[in-house]
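Got a structure for you, written out below as structure tokens; questions coming shortly.
Removed from the display is one protein chain of the complex; every other protein chain stays in position.
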Amino acid sequence: MNARHPGPTTDRYRLEQMDADADLMVLNFGPQHPSTHGVFRIKLILDGEVVVRAIPYAGYLHRGVEKLLEKLTFAQGVPIVDKNDYVSPMTNEQALVMAFEKLLKIEVPRRARWMRTIFAELQRVASHMLWLGTFALDMGGALGGGSGVFIYTFRERDYILDLFEMVTGGRFHYNTHTIGGNRHDIPAGWDREVFKVLDLIESRLPEYEAMSSNNAIFVARTKGVGVIDKDLALGLGLTGPILRASGVPFDLRRDAPYHAYDELKVNVATATAGDCQARAQVRVAELRESIRLVRDGLAGLPAGGINGGKPIKMPQQFKAMAGQAYVGIDTPRGELGTFVVAGGGDKGTAPYRCKIRAPSLHALSALPWILPGHTVSDVVVILGSLDPIMGEVDR
Amino acid sequence: MSMELILFYVLGGGALAFAAAMLLPNVGRNPIHSALSLVGTLFCLAGLYALLSAHLLSALQIIVYAGAVMVLFTFVIMLLNLQPDEIQPVRLTTLKVAAGIIGLFVFGKLITAITLAAGGAQSVDLTPHSAAIGGATWEGGFNGYGTIREVGRMLYTTFLVPFELVSVLLLVAAVGAVVLAKRSLHYIDAPTPPPAKLNRLANKPEAAATHDDHGHH
Partner (left out) sequence: MQGLLRGLVYGGLIITVLMTATAWGMWLERKLAARMQSRIGPNVVGKFGLLQPVADLMKLLQKEEIYPIGADRLLFDLAPFLVTTFAIATAAVVPFSADAVGADLDVGILWVLALGGLMVIPVWMAGWASNNKFALIGGMRAVAQSISYGVPLVLTSLVAVVFTGTMSLSGMVKFQIAHGWLALWPPGPGVIAFLLFYMALLAESNRIPFDIPEAESELVAGITTEYTGMKFGLLYVGEYVHTMVGSAIAAVIFLGGWDGPFHIASGLHWMVIKTVALFASVYWVRWSLLRFRSDQLMRLCWVYLVPLSVGLVIFAALWRHFVLS
């Protein structure tokens, strides 16, 4: 090994290569750290408390989901991806089954598409609720005001999980989407329960805003912190609330409608500042918009069958011709894409290759750009404002 | 033995012990332990001041020396993080010999002064409110010796000019320290932004609505 051909393990970011007079310190932030939202490591090079350089390292939660999907048949793959973005399992399933449906050219009945819309938006409410709580937790700590917000929002999320439980029997691993439709139909009286929960959440939202986004300390901690400008956001391929907070009104629900979004008009919330406060504002606005969408969706829910494919008896039932398909949907974290390649022939019962485009991974890739110049305290806030889910980043 | 005397021996012994610990080989090799021993010495001295009824001086000793000054001392020493093997063993140089001679001279002078003073006074009584050390007197006598009122009165009458001069000096030092310590973080090292132009959305952000290679119907 010589200087021209450094070995594969050479770390390009060695402290010895930094300014010798700068008195820098390396702080390994994570993977075992209360605020990294899972197991995520950022190598921070600090001057005092100010970050000079930040190098994120992902991969501590790698479970080989994409490889696993190659080994399982199309129908078996669905419950596996529940655990990718473990705060929003519904949208994981949807992104996968929609790619499979596109590949297998299976049409989804209208009622199933509307139901998927309702599930996706309810899931967005639950996910953003959890985000609001953990974001406050990042700023107020487990032994402080943050945990109050966290427990309140966690309670609201639980109400939504109760709703999902009524439909699917599971609070977390739903496995309710099948290729060509939905497995479980909505039980009688479910819509009344949904309206009750939504009314409750909507009535409590101003309280949470007073405790978080309208709070003076919250504003002081988030305003002007972690600014991602439009060019950076576009250059890194950021999507979802982060991109919209940077002033790009891009939302797959509106711009490339799927599900029932062509019939339900989606108002895209945007902000221009691109800082943590803007991201918080966009997410809170999306909360309200999602509540409206669920109400409209339930009101206009068409009757009919919920499964367009043949009824499932055998997992090997689906056989794909050689081909490929990509579907991206707008999850609470951004564009979750599934790219699936089928080999056809004997191997046609399973994907030849399945690639999941996780929005959180792209969000985390912004860290080296936005962390330098901020203090260690801000690292936690910025990381929280990106709302990364490590299960999805590492897959 | 009165309680004051017991406390005097305890505090005096403590001060000496801490001072010795500062220089002992196994403790003295570690500069942090030495600095913290100095805090102990200053704390014991504060106790001695309290015994002499100088409560104000005692509290100020703790606030200023044991609290503020020594915190900064230990702060700096700890952040320098000197390892024991980095510290040079004591070697006799001309400077050190000279320092030793001067120290001995001052110490001898002190002994002489105390002996002379003790001879002048009838006795040195350690009980409070009669601490007529050396028989010295000043205008106003000993009424309220060591109390805040007396110290304040003297600071703002007899010693007003030196007092003000010292405070100006401290201010200058504080401002100077801020100026010296303040520096800009010029080496913040963020990567160059990625070329946004490569992104298909960057050139037509408004036309994102026509984005049609996603989704499925």
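For clarity, chains are labelled A and B in written order, and residue numbers in each chain start from 1.
Quick note on the criterion: a contact is a pair of C-beta atoms (placed from the backbone, for glycine too) under 8 Å apart; a residue touches a chain by one contact, two chains touch by 3 or more.
Here the structure is a predicted model, which is why all the values come from computation and not from measurement.
Listed by label, the shown chains that the missing chain touches in the whole complex are A, B. From the options A:168, A:182 or A:215, the residue with contact to the chain not on display is A:215.
Interface note for the absent chain: among B:75, B:107 or B:159, the touching residue is B:75.
Listed for chain A, the residues touching the missing chain in the whole complex are 25, 27, 33-35, 49, 136-148, 151-152, 155, 212, 215, 217-218, 220-221, 375-380.
Seen from chain B, the chain kept out of the figure touches residues 3, 6, 30, 32-33, 36, 39, 55-56, 58-60, 62-63, 66-68, 70-71, 74-75, 78, 147-148.
Just so we're on the same page, only the chains that are shown with their structure count from here on.
One inter-chain figure worth recording: chain A and chain B are separated by 53 Å, centre to centre, where each centre is the mean of the chain's CA atoms.
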